[in-house]
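With one protein chain held back, the other chains of the complex are shown just where they sit.
And then chain A:
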Amino acid sequence: MSEAQVNLQGNCLSLSGVLDYTSGPQLREQGGRLLRGLAGEQLQIDCQAVSKSSSVGLALLLAFMRDAQAQGKTVRIVGLPEDMRQIAEVCALDECLPLGDS
């Protein structure tokens, strides 16, 4: 199983690995810290390297969206994998997530 990570390069926050109840708390904390130094008007969250996700992955996206919103930034989410899409659909989150092309 690949280790979960969150990294910020420019205005792109990328998530990778397994997003679950074990990795979630640390990813939230690290991501929140990284976003404090966010420059520019827009945040892009890239999920292309996520290998597996539970509902925690969606809760992380919502948390990072709130962080960006508090700084007055707009958000775009790209590369949402199939399992995250399905959870988003069942929980009717698709209308809340600003999905862009990957």
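Just so we're on the same page, contacts are C-beta pairs under 8 Å (C-beta built on N, C-alpha and C of every residue); 3 or more make two chains touch, one makes a residue touch a chain; residues count from 1.
Here, contacts and distances are computed from a predicted model.
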Next item on the list: Identify the UniProt protein name of the omitted chain, choosing among "ABC transporter ATP-binding protein", "Heterodisulfide reductase", "Electron transfer flavoprotein subunit beta" or "Peptide/nickel transport system permease protein".
Entry: "ABC transporter ATP-binding protein"
Checklist line | Contact residue for the chain not shown (choose from A:5, A:30 or A:54) | finding: A:54
Next item on the list: Spell out the interface residues on chain A facing the chain that's missing from view.
Entry: 20-21, 24-25, 28, 54-56, 58-60, 62-63, 66, 83, 86-87, 89-93
